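What follows is a set of notes on a single structure, which appears directly below.
For this view, one protein chain was removed and the others were kept in their places.
Labels A and B are assigned to the chains in the order they are written; within every chain, residues are numbered from 1.
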Amino acid sequence: MGEKRFMKGNEAIAEAAVRGGCRFFAGYPITPQNEIPEYLSWRLPEVGGVYVQGESEIASVNMVYGAAAMGTRSLTSSSGPGISLKAEGISYLAAAALPAVIVNISRGGPGLGSIQPAQSDYLQATKALGHGGFHAMVFAPNSAQEAVDVLYNAWDYAERDRNPVLVLMDGCLGNIMEEVELPPMKELKEEDIPEWSLSRRNGRDWQGNITPIYTELILEGLNESAGFMYKDWEENDVQVEEFMLDDAEYVVVAYGIASRVAKEAILNLRAQGYKVGMIRPITLFPFPKKSIRNLDYGKVKGIIDIEMTIPAQMREDIELQVLERCPVYEYGRSGGVLLDDEGVYEAIYEIVSGGENNG
Amino acid sequence: MAEYKRSTLIADSPSGYCPGCLHSLATRLVSDVIEELGQGDNSLNVISVGCSALNILYWGGDFLSVAHGRAPAAATGVKRTNPERLVFAYQGDGDLAAIGLAEIMSAANRGENFTVIFANNQTYGMTGGQMAPTTLIGQKTTTTVYGRDPATTGYPMKMCELISTLEAPAYVARFALNSPKGVRDARAGIKKAFQLQMQGKGFTFVELLTNCPTNWHMTPLQTLDYMNTNTIPYFKPGVYKDTEVDKA
Partner (left out) sequence: MKLSFVFSGSGGQGIMSAGITLAQAAIDMGKHATYLPEYGPEQRGGSAKCTVVISDEPIISPLPKFCDNLIVMNEQAYAKFGEDVKPGGILLANACRITETNAPEGVTVISAPVDDLALEVGNAKTANIILIGILIGATEVVSEEAFKESLEVKFKAKKPEILAMNLNALQKGIAIGKQYKK
């Protein structure tokens, strides 16, 4: 049994990171993620780790680059505007094959946008976290507990792939307080420091180097390997929750906070006799293509994409699997205006109760 | 007579630097000092972007190549997690004084316990000779074809002077590599900086005035004279901060 606490999402993330072996954090203040650096500023030194407040998002992600190169489990966090600044560094992490974890507690966009929660960074997270055509695994937990589980294991994926991992949550999940069960501390030893790293604490006695720049044939080879890795993720690492799909005539697709509001609505609609189910991507990349592609379109009359952003950003990924076998609808709130139970219920109700013209 | 031989920290491959470029000499000085201090295996070179990045081709010790201007940030991550290592960043003037100005000033201000070697040749060498923040007034570059005009481009930035205004740095000094004396002084300065780092004294900064025969459109010998008459009078060599001495 782990340890139960009533915790703010951001603090739960920070504690789970520490327990997952994170020993270096660098970041720059931005709402709505400030509790992550604030927590780690005192928590990391307690466990022999290092916290640095960077002079910018750019500096912070490059500090993480340096620490990750030494084989230290490293983290940075921000919100959309800051993730844009980190884009350079994230691309370099991917280029140099360095594992690190980046948390985006997203808010309304574009630009400075709003400081209130929004799911406005799906496209940035899944399509282009930086220049050069690379991907990171993108996890989108929908509760403080799931965020804890994701962070606890994030470095295992990052180190397995030698690639950055992104955790995408919105300001609601960062600021919500709810119960979490914390897992035990992972005790990492010096001899476990990855062999490829520039650390010499693991006994390495040969010259090592890490670089984000290559000659063209080597780079082409690395690009190809990355392509195989992405395919591999799709085969083996998709995480998805399928909810009440067996007899569903309408299927909601929603992730993160939107999935919780949608689930509440679905249960209420089920009580009214409407056959609605939900596909919830937990990994946004790799996207759960099969769950959507393999639905029984003899039965399913419509897909409803619910996101806390307008226009819906996941829609094209959904449509590529639906292939016009049924209409795809979307509903959302945006700019920092939150989804709510009644609004989502009404939106789904209007579609499932026969409003075929909402497409 | 000391035997002249290749430093073990320089790989057995040709330098990518142009003939007559003082980058080669600067790298050589750094590697010699590290060897002399017995820090070969313990050293870690954080390589920046620009001609300095050619170090990737022939630096024979551990190195981490990083994004343009970000070496002091990356070195912070390296040194904070592995304080036992001898860590240095090797940066050019565009990298350090333009795109990386926030990173160098902030690392210096935090008193990060690593060394920055700053090669100042007053131009962007690798991209073909554009104006750098350190380009001298009147100096012609591919983006100041009539010479640098302070009315629109400001004045050459003096990094030693700027950094020495900060409280934290332990050692800040500038040397010119265009004379035997300058080279000897530079070697001693680099050694002092590394020694201070090994003693945990904090941020150390060594600026080396270098040349760029290719983009200055001069012979190597002409560049050395040009440095005497133009560069050195503006970027004055000397020790700008030495907390050990200041304390005494």
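We take it that a contact is a pair of C-beta atoms (placed from the backbone, for glycine too) under 8 Å apart; a residue touches a chain by one contact, two chains touch by 3 or more.
Just so it is clear, the model here is predicted, and its values are computed rather than measured.
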Partners of the unshown chain among those that are drawn: A
Options A:116, A:153, A:202 or A:239, residue touching the unrepresented chain: A:116
Option touching the unshown chain, where A:30, A:339 or A:352 are the choices: A:339
Given A:33, A:78, A:175 or A:291, the one touching the chain that is not displayed: A:175
Hidden partner chain, touching residue among A:38, A:156 or A:264: A:264
Contact footprint on chain A, counting only the chain that is left out: 6, 31, 115-116, 172, 175-179, 257, 260-261, 263-265, 267, 338-343
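We take it that only the chains that are shown with their structure count from here on.
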Chain A partner contacts - residues on chain B that touch it in the complex: 41-42, 44, 46-47, 53, 56, 59-67, 70, 73-82, 85, 102-103, 105-106, 110
Chain A residues within the chain B interface of the complex: 23-24, 26, 50, 52, 54-56, 58-60, 62-70, 72, 74, 88-89, 92, 96, 198-201, 205, 207-213
